[in-house]
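A single protein chain has been omitted; all remaining protein chains appear in their positions.
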């Protein structure tokens, strides 16, 4: 765990939900925080050692997986997820002072934010045109630039609070009031985060092509050991249509015997399986483990097999 | 099948790969073609009967599923996929005449196109800044507008060919030379496309929450009947993290007994399962069917069970 | 259901547990009861119409499946199980009057009975020699014949009660006090017994040889439809080592949609699957059915698929 002199990066610019996620990490408020222009740039800073860790979004309850992150951590030099952070997502509509809703013709924001506020916009500003933005914060700040070619922006409340010159026209404009985005903290491989009993393990498993039913085989590695999955996403490898890898979150820590055993099974089926980390669940919900998938059951099973493979000496084999 | 007086919509503007996909449909060249500003708008035109069908992208071999399409056809009034079209994707870099590579600072294009050309740009125009565009074609056309705030655009070759005033600075700049995008033609429910023996069936299956292992149960409905899957994607329902539906392409036509039986199984497990259509495969590759999953085997099995349920009359039951 | 003028056969001779099972059938006490010398003979009388039904043992809680019955109903002209009867098994040791335990050197009984009393005999009459008998009743009656070459017999209490000239030396000598034998009533195919909600279905499934994993496929036909199995036994087909059929009891009636559907699945995998009947459970224990495997769920699923296959007419397909 990086100390107070840590340097972090995050998917910028300042004022995004990602920075809000980073601020939840103990010590991050006092640490150096370097915004990155995109997920790859953030992870490259981790890989080359110029920062201790990066905070990036991985999944949104409305928009789904953040494909840039899923793809970026699936390839290249190995990285490890050491923490997850959940941030409730709420959006505000901002404009330059003096603008009224009725004046708005063009709205800019990030595509994901636009998708999450589309119904509100259709209802309240019918006919408004969408102008793509590289981030919610960039869209908001762009309003202050000369020659802004749009009238309003959708962004996080924090931006409107901290940035003078922006007026909030509407709050909580997200179509789904319970929207949450999940962020991950990514470091270079090192010590595993401590096992807490409320852990998650993330893996990337390329789908083997030489066998039909390989996806069921993959899922079975977890199911047969009582390991529940909380997320599964398919992503193209980019080689051709129909060639996938799966990004999977499983309940439990690799130090849990059932998870370690499942990972060994995955490696056999798909040797390029990548371990992305075991880390505490943001909701701290303990994993319920059936007796026959407990550490004790695995330990007893292996002792039993070892006893078969290495018979105790001294047992006479011959007739007396 | 719409005739020569058909009206089609497609994800516009003109000059996108989607229009190229539509042009592959017999008769589309002579038909009326209406660009739509986004996938929802295109599907709404189908739903309200103002067009016969819409062509929209669903999957890219590099970027993965087109989430806007996956989500739009999964909800709302039912629609049907009647055709798939594959379009090889190649990108060109365009600018106003007189620009050289060395002059370029800011490049606009659609986010998916940017992702597919990122390595080329990093290598050939290091430091170039990305300006999000609403489509590849819009980015290209934007160069011709007054006050364009970027210097070059990445778009389809067809735009550069048809649009005067654009100069091609580089061709085939996609990082993955074999990139393909898959498009689907979407209509209102009607007659099923003819069974060809080389068919695909698309379904949307919400993951039941009341049972662990439900995903394996879903996959098993296909596996136990010898139905291969060519695509599976999870999408959030938007209700909360971890609540998914699956968008699945399976080999075969719903008129194949094994597919119809698998669909019945899905409906039992997840009653909100949605059928999105059976249609010919773009690659026309025949599906290989094992004897025990053939129409004949299903027919024989049901005849056998019917014979048990309705014993033939006339068999004397009593002792003589 | 045979009436009062019914003729039954049973695995004889009189006084066996099988006759006790037959006597549990309503009306059997007044009906004609013909003992058969072996299971095949009993079933042949059913097949040729000379009796209405046969009562034969199928399974013992200690000794396991009665292979003669399992094999006899698996082949030949089709028969149907219409009822099951459970009989608690208790054994007595009988001898001619005047004999004491200490005098006994040789004991006769049926092999299954011997196996179930072996520990008692070893403890109480150490060194006693076993003389195979063709049935427990025959062994007992043989004691009364001239030249009996054994001293005592193990038989059902009923024999000792009804047969003068036999003295009971010990009661309840079975090693397992809870021993139960299960008997089945077998008829020619006719009307199915009424569905009660507490039913059992028996099938014979030859293991297909052309596919590995066929046994799991067979079991999966039940599991995927929520049908529990209460008995599964492998029997050799007699062709060569490793060629099996499985005799299976499943919860539910073939008129339950989930059972009918499972049977259709079995027939596809193993076309020589034989249906041996659906009939009320002796313990009248209702089967608990999950909502997604109820008749309603199957009915709804098939209606849904039918609606896909036969689209309602009148839905306009063309643009207005």
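Letters are used for the chains, namely A, B and C, taken in the order the chains are written, and counting of residues starts over at 1 for each.
The criterion applied here is as follows: a contact is a pair of C-beta atoms (placed from the backbone, for glycine too) under 8 Å apart; a residue touches a chain by one contact, two chains touch by 3 or more.
Computed from a predicted structure; not experimentally measured.
Though it is not drawn, the left-out chain touches A, C in the full complex.
From the options A:52, A:83, A:182 or A:281, the residue with contact to the chain not on display is A:52. Take chain A: the residues that touch the chain left off the picture are 2, 6-7, 49-52, 187-192, 208, 217, 220-221, 224, 254-255, 260, 263-265, 267-269, 271, 275, 292-293, 297-298, 300-302, 304-305, 308-309, 311, 315-320. Taking the complete complex into account, residues 40, 59-64, 67-68, 86, 111, 115, 118, 130-134, 147, 149, 176, 178-180, 182, 212-213, 215-216, 219-220, 223, 228-236, 238-244 of chain C touch the chain not shown.
Assume only the chains that are shown with their structure count from here on.
The touch graph of these protein chains is an open line.
The angle of the rotation superposing chain B on chain C, based on CA atoms and rounded to the nearest 5, is 180 degrees.
Per-chain CA centroids place chain A at a distance of 26 Å from chain B. Counting partners per residue, chain B has 220 as the residues that reach two or more other chains.
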